Structure formats: C-alpha cells, structure tokens
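Excluded from the complex is one protein chain; the other protein chains are retained at their positions.
Take a look at subunit A:
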Amino acid sequence: MTAKLFGEPVGRREDPRLLTGRGRYLDDLGSGALAAAFVRSPHAHARIRDIDVSGALDIEGLVAVYTFEDLPPRVAEPLPLLIPHPALAHGRTARPLAKGVVRHVGEPVAMVVAHDRYLAEDACALIRVDYEPREPVVDVEKAAEGGPAVHADVPGNVAAHLVQEVPSAAGVPARQMIESAPYTLAFRLDIERSAPMPLEGRGVLARWDLDDRSLRVYSSTQTSTGVRMAIAARLGLPLPSVEVIAPDVGGGFGVKLVHPWPEEVLVPWAAMVLGREVKWAEDRREHFVASSHERGQAQFVRVGFDGEGRVLGLDVTLLHDHGAYTPYGIIVPIVTSTQLLGPYRIGAYRVEFSSVYTNTVQVTPYRGAGRPQGVFCMERTMDRIAAYLDLDRTAVRAANLIQPGEFPYDQRMTFQDGRPLIYDSGDYPESLRMIKELIGWDSFAEFRAAAAADGRRVGIGIGCYVEGTGVGPYEGGHVQVTSDGRVHVSTGLTSQGQGHETVFAQIAAGELGVPLDRVSVVTGDTRRLGYATGTFASRAAVVSGSAIALACRKVREKALRIAAEALEADPADLVVEDGVIRVAGSPGAAIELATVATLANPLRYAFDAEAARATQFAAPGDPDRPPIAEGEEPGLEGRAYYSPLRSTFASGMHAAIVETDPDTAEIKILRYAVVHDCGRLINPMIVEGQIHGGVAQGVGGALYERMAYDSHGQLRNASFMDFLMPYATEIPHIETAHLETPSPLNPLGVKGAGEAGVIPVAAVIAGAVEDAEGIVIDRMPLSPSDLFRLREEAARRR
C-alpha cells in the first residue's frame, strides 16, 4: 500500500545542500585537471583555407592543440543523428571539429588543452584561422526560397518535409472541409528563437585510468547512459570500461539532452591521449553560440468553422527554422504538428512542415519542445474565430473541447515516440470552468470598466494545452535495503534540480513503509544503473517513478515472505510501518526490515554483530534446501523497469490579465492563473514549483527573449545583459489550482509536470494584449517597442 507520503508537500530534501553551496557541479570537480578551450568560428558561413597554430605554441603551460586533421577517423566523423525519421531526407550533423567548412558562428574549429583555462584561452587567441567567408542565410524564409545552401549537398536547405492528414470522421480531407465551411480565415503567425539557457552551462570532465584502462566521465548532461554509449562507441572502448556520472546539474531544459556534444567526445579522447584529467566548462558566451536554440517558426494557418466556432477543418503549414544541423532529428516540428491539436476535437486536420537549414545555432528541443508554438497557433486561431463571430473566447473553446466521456480519445496521428496520439484521460470542460472561476473571467468586464475610468488599459487572455508526457522507451529503478535498515534507491535518468531526491524517496518510503529519512536516492550514475533513457519530455515521475514503485513492490513482497517465515505467519497478515513488519492484530510479533535484510543474505562471515545473525551456525536453515532458494537472489533488493505503452497526456489552462501603458507601451502582467492536471500529484509543492518556473520561462518567451541575429549571422545579444531572461521582478504572483484525472496507463496514475508551465504562456499573453489594445497580435515575443510600432501602424490604417 502506498502510505500518505504520496501526495504530501514534502520539503525538498536536496535544497539544504544546493542552497548552501554544497552542491557539486561539474566545475566544482577535478580541480587538478587540465583545461580545454575552443577556437570557434567568428563567421556564420565560411570555408577554412588554413589553420596556423604556430603562434600558440610558445604559450607556457600549453599541452596540446588539435584540429580536425589531428583526430583519428572514428573521433573525427560527424556526430550521430540521434533520432532518424523517414521524412528527414537530408539530416546533417556537425563534426566534433569543423572539416573545411563552418556553418554557424560558434562552431568549434580547434581545441586547446593547457594547464588552466586562462592559458588555454590565451592560446586560442593566438591560433590563426584563414577563413574564406561565404554568403550565409539567416532568415528561414530566404533559406526555404532557395537562398545560399547551408550544406552544399542539400539544395533548397530543406532537411525534412512532412505532411500529415487527418480527414473528418466521414473521410473528407481538411482542405475540402475548409472550402465547404460556413466561415473561413487565413493568417500568418511568427514565433522567434529563444534558448533553454540553463544557469550552468555544459561541461565535461574526463579521467582516464591508465592502469585499469577505464574511463570515467562526468558530464553536465540530461542523459548519462546516452553519453556513455556514445563515448564508448566513438572511442572504441568496451562499454564496461566507461562510466558516466551526471553530478549536480544546474538546469538543462533540453539542451543537455543532446549528446554527445563535440566536447563530450573530444575531452574524453584528449584525456585518453594525454593520460591526464581534462576538463571543459562552458562559459556563457560559448553557450549562446555553440549549444542549441529553439522556437523559431513561421506558421501559415487556414481554418474553416461554423457559427458556434466549431473548427470543421484546419490546415497549417509550418516553416521550422532548424539552424545548421539536425542532431535531434525532427522531434520539435513533429511535436508542434501533433500537440497543436490541444484539448480539441478538430473536424479535419492537415499539417505540413518543412525543416529548414539556416547558418545559425542548431535547433533541438527546449522545455515545451515545439508545444509553445503549436499552442500559440491553435489558441490564436480560437481567439480569431471568437473575434470573427463576436463570441466569447471561452465559448468558442468550450464548443470544441473533447468531452470527459470520450477518453481514450484518438487524435489519429503519430506522436513523437512513433506511437499513436491517444489521450488517456482528462476533464477539459472542468478545467475550463475552474480557470474561468480562478481568473474571474465572467466579471472581467467590470474590472476593465473600472480601470478605463482611471485611464488604464487592461486585457484578459486564455490558453489551453495538452501535453504528451512520460514517453518511453523505458526507465529502471533499483531498490536495495541494507542491514542497517537504510533504503538505497537509484534510477538511471538524471536530475537538473527537479526534486527527484524528494519525490522518488516519497514513492519508495510509501511503497516500503519506511520513514522518509531512511531513503536515499541516486540518479544519473551509470555505476548504479546502466539502463536508462534520460530526463526530458516531462517523463521522470511517470517512467522512473513507476519503475521505482514496481521495484519497491518486489522488495516488499520478498521482505514479507522472509518475515512471514521468521514470524511463522501468513504474508497476507503482515503490515509494514515505520520500517517494522508486524502481524496485524498481534502487537508482539514483529521484525525490523533491517533484520529481514540481514536474513536475506545468508553469510559465512560475520563482519559485524548484526551480520552474525545471518551466519551459517547462527541461523541454520532447512537442511534439505540450499541457503538461497532456486530462483532467488541474495539480499533484499529489487530491480524493475517500466516501459509505457504510450505517452500519458497531461493538460492545463492558463489565463492572465495584463495592463498596457497607453503612453510608454510597457506591458505588465497583473494576474496569472493556472489550472493544471498532471494526474495524481506526488508532491503538490514541487509541481507548483515546476509550474512557476515554467511560467517564468514562458513570460521570457512572450515578452523578453529573442536571439537577435543580424543578416550576417552574428548574434548581437549573446550575453545576459542583452538576452533578457526575466528576473523575479518581471514575474507576477502565480495562482494555481489542481485537477487530478489519474492516468490509467501507469501504476501510480501520474502524468508529467516538468514542461507544463511554459507551454501556453505566449498564447495567453498575446490574447491578453490583443484584448487590451484592440490590435491583432500575431508574433511573439512582444516588446514595448514592438507594441509601439503596432499602435503606429494601426493608427495609420484608421
């Protein structure tokens, strides 16, 4: 039985360590390591004619300089294309160091290893690279219209093109449905680039053990098992000789899921070649130009609808800016295409996307992973329909919602995991009722009138989303009870601050009936669990949480079996509480879980007094049976894997009230409300924290963050002074309400919560600003300067 720990707002057990400076992040490790630094391209597109490293050779403390020519073939070849897809006809990935051509500012050209990072950067500054600049293409439309080729062998710059058609129930395709609809609208929407931007950059520390011929790598990664397999393959090492550990990681938001990064190959390779510890810790400027970005899309929408706002047909064409490479395949546009549908039943749907190369930083998933764009598209569409028909915006949404009785609801598409897009559960009408109540939707007119009387301009907006979470293929959990009564839980996926040490302990303590403080949790260490996928797609609680629960249930079953024997009772009569197994109704008959752990491991040697209880003369067993029964294993431990049938679909609705300054065009969020359904809550406080952080990132995407590339492919705002992530001062108080529709797909009934907060924010804010201003908002982010320009344009039209 799961005890009451599940569902409680237990304080985060990792916080005292992380908040008092006792976290161990990548750059806290390996103080004696050599430092690596990289020469990176200053050009968005150029041929490399020559690299002259001679100037750097006099630097005292220089250990090595490597260019493409110095790398063995296995190390030098292009990095893997992690997620192939039949539609990705022209997938391209970078090499660890550029061979002949650079395709974005920041692409690594040479690696320097020196005694410290200062010297390594001095040496970098003295390496002369002779570039022959080529014309870059930065704008996605120009790239798609046949601008300069980013890859010479990919004419037209289209990496992938995919059309998905979901005809109406009667078999009518979307375009035909739109033609025959009573009303139609067509418009364009744009979303600009942003980036995950974790506070800790990427980083790798590699230690080659010459005697053992083994490699230990620490990486600030979201997938240590992925990095391990990639490194072993690249460096030609046997898998058991490579271990990868994710230490404390200061945020990931998707960028650290990409692997192996050039540096994750080159740093371990250099450590092997040099026989020395080597470390690279990314600095902020590198992170801006050498990691990943996301979000940039142009969307072309056609929609047909009836007089109540029901969508009869929807036709969306996406131009997806993929940057220079496609290491993570076309997951982002696939997620946009599928999750665009949200909580709605759409008559017929057609979606087409082109993934287009540009001479900019590559695009890979960033928290939300294409959903914010899809939701922006759908929610702006709902608002336009409402405006056209002069209906309340929530009424149009209500007319399109999937009803509670319709689950499981098949959207008849293929999701990002290659499995059918079937919503498992939800209650969208209730969610809508709750968000309207929370924000005061029906009484907003009075608020607006009162504000207008004071010369103030306010507006309200709403946005709804459905998020596929907890994708497979699997995660594992390993649970071991040791003879001191402690419970050691490990799972292979990694942590970047989510609170896994707390929620996984809550699950284990509840399942096993032990106090929380006896449970410790290790994540992302391939020495503890070698099989894992990684932390992304709001999947940790669903997939690892379920695996840990299943592993605990195995342990519990074994413990009860052993205890039943010791207590001469029926296992069905036993209860576990506070780490003690008792016979229900007979208070004297009890045994500590610690003792059961001792008994579970028959011993020859007594290494301490407790162990003596399990030695061969202390506890003689049945002489006709071996000490370990057939099919059994020593010890009180269990390992289990959870592999979901398909994703489980969380959902939510957000609403906001904004105020726009009539004079300065400043935009202020007065209230922000969230109704959130991630199935059963393991820890509501942690879920709310995830929502708050997500909303903050969403506010960044809506009002502040953009990658300001110029036409030469130079990123003009590559610093925290000019790339504007919102501070706490820019984030409003966030009001939340929870709805719990359990998932029928996993043993805990949970759904993912990690990305949820970010998804609808841009749509919500756009709707609210549009409502305040009476000006159509069709692109995000929106700065005061942008709003001023829109006002001027609107004034000219009048």
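Assume contacts are C-beta pairs under 8 Å (C-beta built on N, C-alpha and C of every residue); 3 or more make two chains touch, one makes a residue touch a chain; residues count from 1.
What we mean here is this: contacts and distances are computed from a predicted model.
Choose one: "3-oxoacyl-[acyl-carrier-protein] synthase 2", "Bacitracin ABC transporter ATP-binding protein", "SufE family protein" or "Molybdopterin dehydrogenase". The correct choice is the protein name in UniProt for the chain not shown.
The record for the missing subunit names the protein "Molybdopterin dehydrogenase".
Taking the entire complex into account, which one of A:Asp190, A:Asp283 or A:Glu352 touches the absent chain?
Of all options in A:Asp190, A:Asp283 or A:Glu352, contact with the hidden chain holds for A:Asp283.
For the chain that's not shown, point to the residue among A:Ala125, A:Ala629, A:Leu645 or A:Ala794 touching it.
A:Ala125
For the chain that's not shown, point to the residue among A:Leu57, A:Ala708 or A:Ala794 touching it.
A:Ala708
Write the list of subunit A residues that the hidden chain touches.
Residues 117-118, 121-122, 125, 283-285, 663-666, 704, 706, 708, 716-717, 719, 721-722, 724, 726-727, 729-730, 783-785, 788-789, 792 of subunit A touch the chain that is not shown.
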